[in-house]
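Our next item is subunit A:
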Amino acid sequence: QGAKIRLGYVSPQSGPLAAFSEADQFIIDGFLASDAGSNFEVIVKDSQSNPNRAAEVAKELIIDDEIDMMLVASTPETTNPVATTCEAEEIPVISTVAPWQPYFIGQQGNPGDPGSWQPFDFSFHFFWGLEDVISVFTAMWNQLDTNKSVGAIFPNDGDGNAWGDPVVGFPPVLDAQGYTLTDTGRYQNLTDDFSAQINAFKAANCEIVTGVPIPPDFTTFWTQAKQQGFNPKAASIGKAILFPQAVEALGDQGHNLSSEVWWSPSHPFASSLTGQSAGDLAAGYEAATGKQWTQPIGFVHALFEMAANVMGRVEDSRDPDEVTAAIAATQLSSIVGRIAFDGAGLPPFATQNVAKTPLVGGQWRLKDGGGYDLVIVDNSVHPDIPTGGSMEEIPS
Partner candidate 1 sequence: MTMLALKNVSKSFGALTVTDDASFEVPEGQALGIIGPNGAGKSTLFNLITGNLRPDEGSIHFQERDVTKVSAMERCLTGIGRSFQIPQPFEKLTVYENLLVAATHGRNLSERDVRDDCAEVLERTELIKRANTPAGQLSLLERKRLELSRAMATQPKLLLLDEIAGGLTEGECQALIRTIKDIHAQGVTIIWIEHVLHALTSVVERLLVLDFGKVIGLGDPDEIMASKEVQEIYLGIEV
Partner candidate 2 sequence: MALLQTQNLTAHYGDFQALFGVDIELGKAETVAIIGANGAGKTTLMRSIAGVLQNDPRAVSFDNKNIGALAADEIMAQGVAMVPEGRKLFPSLTVEENLLIGTYGRKTDGHWNLKTVYDLFPILAERRHNPGTALSGGQQQMVAIGRALMSNPRVLLCDEISLGLAPVVIKDIYKAIPQIKAAGASMIVVEQDIAQAMAVADRVYCMMEGRVTLSGTPDSLSRDDIHNAYFGANH
Partner candidate 3 sequence: MAYTVTTQTPASRIATILGAILVVVLIVLPFFAGRGTIQDMFFILTMLVLAQFWNLLAGYGGLVSIGQQAFVGMGAYALFGAVILLGLDPVPSILLAGVAALVIAVPTAFFAFRLNGAYFAIGTWVIAEVVRLLVAQWKTLGGGTGTSLPRDATRDMWFVEGIEEMLGVRSAAARDILAYWLALALALATIGGIYWLLRTRRGLALAAVRDNTEAAKSVGVDAARMKWTVFLTSAFGTGLAGGLIYMQKARISPDAAFSVTDWTAYVIFIVVIGGIGTIEGPIIGVLVFFALQALLADFGSWYLMTLGVLAIVIMLIAPRGLWGLLSERTGLHLFPIRRRLSGGQLTTSEE
């Protein structure tokens, strides 16, 4: 076939989530320049960080641009509307950079009723899940000497509701591991005051804080916590401190904050597309843009590795059913680790649509000349990923 294979790609290039998409252009350029990439045409659409818009552009890609497959990345606010649209349109879609629970459960009609949950026919997702982040976080906390009292700030959004979910979220696991959890309830994003939470954490004598706030909210929380004399030994936070700029915004107060690490230059994986190592890819990005590497780089790259790999295994890229079958049969060693929809580490309902990638824990360390480095401090679940140090307490 002479015509190129058409990929649609939706990501939040503008709006509050834009930091996730900073490396998009770099990666797509690299993909198209690669051998496999030369068979593809990539049509990129901006969700403007708006779920409405994400669904709209997904439809445009399917209907006007007649794409063969959809790729989508970054937060349930982007992946879910796009995946739902593709599912309805019967177009294969691969998504990433959203924990699988908010992705999977968030697309169910009634998230509160597991009995009603159904697998998807055309939607596939690779990333880690809450169970991974919980085990990484607890492993990090276990390195410290604490009273095992945890305070949680979970917002009322896709991630927060999943993390705080009494069934699939943090509460049952922490309970099982002997932690006591103080969860005051789901606050709205862009809240200006966290005194209520801080008071509750102080009252419960929490030495650990966790949560998945958006960056401005975490800054507000953390600054107020310091102001009001609340000094936990560990703060393991998802989402808010993913990006170095967000940590730098905390001034000196970001030292030893910990976070989940999905990808880093020291991950011992290589690209199936270019053969580059993780370190090479990150270095290439830093050289090309002058910016510090960020975690989504690896996953967005892996998304295009997936596309190349899947399409390499199909006869007719325009046949959604064949493409879907090829995705389901993927066995790929990618720059983020192995991707296979074999149900490893997943509950039965999710095995069909989700593949898990490794997760480790890291801490932000203040560099001498200013700025922060992300140091991997826990690899208990994935020992193949090297650590750069061990967990330290936050200086109070």
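Selection rule: all candidates are chains of the complex that A comes from, given by their letters.
We take it that contacts are C-beta pairs under 8 Å (C-beta built on N, C-alpha and C of every residue); 3 or more make two chains touch, one makes a residue touch a chain; residues count from 1.
This is a predicted model, so every value here is computed, not measured.
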Candidate number, among 1, 2 or 3, whose chain touches subunit A in this complex: 3
Of all residues in subunit A, those that touch candidate 3 in their complex: 13-14, 45-46, 48, 50-52, 55-57, 59-60, 63-64, 76-77, 80-81, 84-85, 87-90, 102, 106-112, 116, 118, 155-158, 160-162, 186, 188-189
